[in-house]
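Take a look at this one; I'll ask things after.
A single protein chain has been omitted from the complex, and every remaining protein chain is retained in its original position.
Labels A and B are assigned to the chains in the order they are written; within every chain, residues are numbered from 1.
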Amino acid sequence: MRSLTQQPFRTAVLVLVWGWLLFLVLTPNLLVVGASVMTRDPGSFISLPLTLDAYRQLLNPLYLEVFLHSLYMAAMTTLVCLLIGYPFAWALSKVGKRNQVLLIFLLIVPFWTNSLVRTYALKLILATNGLLNNALMSLGVIDEPMQLLYTEGAVIIGLVYLLLPFMILPLYSVFEDLQEDYLRASHDLGAGRLSTFIHVIVPLTLPGVLAGIMLVLLPAMGLFFVPDILGGSRNLLVGNVIKNQFLDARNWPFGAAASIMLTLAMAFLMFAHRLSKRRIGEDGV
Amino acid sequence: MNRWLPRTYLTLVYLLLYVPIVVLVVFSFNESRTGYEWGGLSLRWYEALFNNRAMVQAMWNSLWLALSAATVSTLIGALTALALHRYRFRGKKVLNGMLFIVMMSPEIVLAISLLALFLLVGLQLGYVSLLLAHVTFCLPFVVITVMARLSGFDERLPEAARDLGASDFTMTRTVLIPVIMPALLAGWLLGFTLSLDDVVVSTFVSGPSYEILPLRIYSMVRVGLKPEVNALGTLLLVFSLVMLILSQWILLRSKR
């Protein structure tokens, strides 16, 4: 082949990259797909025959309840992040350029810092005799400590705390691109604030909203250490189920099937995001 | 619109984001054992940390892992970015898509798939499995960082170098690499930090032979509050912050 002899460097790079991705991304994922349709085996984790039992087990009321609860918490997390993040990103895009650099920096700090440590820091505040309860009691708002830790609310607070920047950053980038002129044009054509918001701002920021949902909803189902630290045993995420099946219960087919559900959710969200970008004439990634 | 309303709102959200971090840092200097009351300034938890032999070992393990994972992923990531940027080849879109999926997919999906692979090929869980896993999840971030730099890169520069007598290799060494150096450094720092902070993937692919810091913290914080964790967390936060500032500084300076 011409390319082999003429461009040894190019060939070497492509072999290395493809090799890495095929061996450490494609093969492992195929293994998971394979494991999900096999039979549970206590000795070697999985064995033949092929079966769809694992997927049937997903519908088992016991697990279904866990999944729906996890989905509920993830959805609440996403909703709260969106409600806080949307006006936040809007306000941020209006700040002067000089301050914006600093404020953006403050937003990416969480991305670079240990999320486990930050979850733990939250525990300091939410604990029964933690700072929040102490503060509220000394202010006389409450008489006795509230149970904050090990509740559904604590898990959602933890997830929001960790994932809020991931909602804000894509929203900020669409608000940055949103030109004042569109709004002026809309007002000029007689639209009020509300209809400008509905007909101009929302459609133009939709790709950012969907990107934010994608970046928040998926981790909100997978970050198993958040319930471990803040939620107790009753508020589990899909991530906890997968982890338990793989590391403790040793039911690989079931864990694999649950993880494939997560992957499908991701595929769906990515598709929606692409679609929304195409609608406003941008090339989807 | 009102001027102070958005500002107040921004300030409030930033406060919520940073209060827990500040609390953690303040309490790491707390003399008191119970993590809730202020018992005076003290460095006793830092001392306890460094007197704990296993803890210090885990620190070194983590640093070494992060160092090697960042280096390997920067190397492969930079080459990948160069290949994506310079060459036309079949499957380019597939390659791009795979990297994007690695970046977007929940960490836990990556984690179990790698665990399955390592068990299948009989790889002992430890440093090597951790390294392979960390390089894999750092890779897309490095590729993106370097690609961003390359996209602002004048296509004619490599040609100018060739025109003036440089071979492909010499051109890469004297022109391409110096120009993308800031992105390489930034990518490396990001990889280092991602590796140092990772909990999810490491939970699955580490073995008892190689204990790393995040997992040690994880086992400590699952049950109750440990004042040493405040100190350790503070150290990690400061460390990551320095890395971040360094990387932003490098990128900003190169843009000038």
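To be clear about the criterion, contacts are C-beta pairs under 8 Å (C-beta built on N, C-alpha and C of every residue); 3 or more make two chains touch, one makes a residue touch a chain.
To be clear about the criterion, contacts and distances are computed from a predicted model.
The subunit not displayed here is recorded in UniProt as "Spermidine/putrescine import ATP-binding protein PotA", chosen from "Rieske 2Fe-2S family protein", "Methionine biosynthesis protein MetW", "Molybdopterin oxidoreductase" or "Spermidine/putrescine import ATP-binding protein PotA". The undisplayed chain touches these shown chains across the complete complex, B.
Here the missing chain is touched by one residue of B:T8, B:Q124, B:S167 or B:S209, and it is B:S167.
Screening B:I108, B:V175 or B:I250 against the full complex identifies B:V175 as the residue touching the chain left out.
Contact with the omitted chain, checked across B:V22, B:L157 or B:L246, is made by B:L157. Take chain B: the residues that touch the chain left off the picture are 154, 156-157, 159-167, 170, 174-175, 178-179.
The working rule: only the chains that are shown with their structure count from here on.
Averaged Cα coordinates give chain A a centre that lies 18 Å from the centre of chain B. For chain A in complex with chain B, the touching residues are 9-10, 13-14, 16-18, 20-21, 23-29, 31-32, 35, 45, 84, 87-88, 90-92, 94-95, 103, 105-106, 108-110, 112-125, 127, 129-131, 134, 161, 164-165, 214, 218-219, 221-225, 228-229, 239, 242-243, 246-247, 252, 255-256, 259, 262-263, 266, 270, 285.
Contacts from chain B toward chain A in the complex involve residues 6-7, 9-10, 13-14, 16-21, 23-24, 27, 34-36, 76, 79-80, 82-83, 86-87, 89, 91, 95, 98-102, 104-110, 112-117, 119-120, 132-133, 135-136, 139, 168-169, 172, 190, 193, 196-197, 199-200, 203-204, 214, 217-218, 221-222, 225, 229-230, 232-233, 236-237, 240-241, 243-244, 248.
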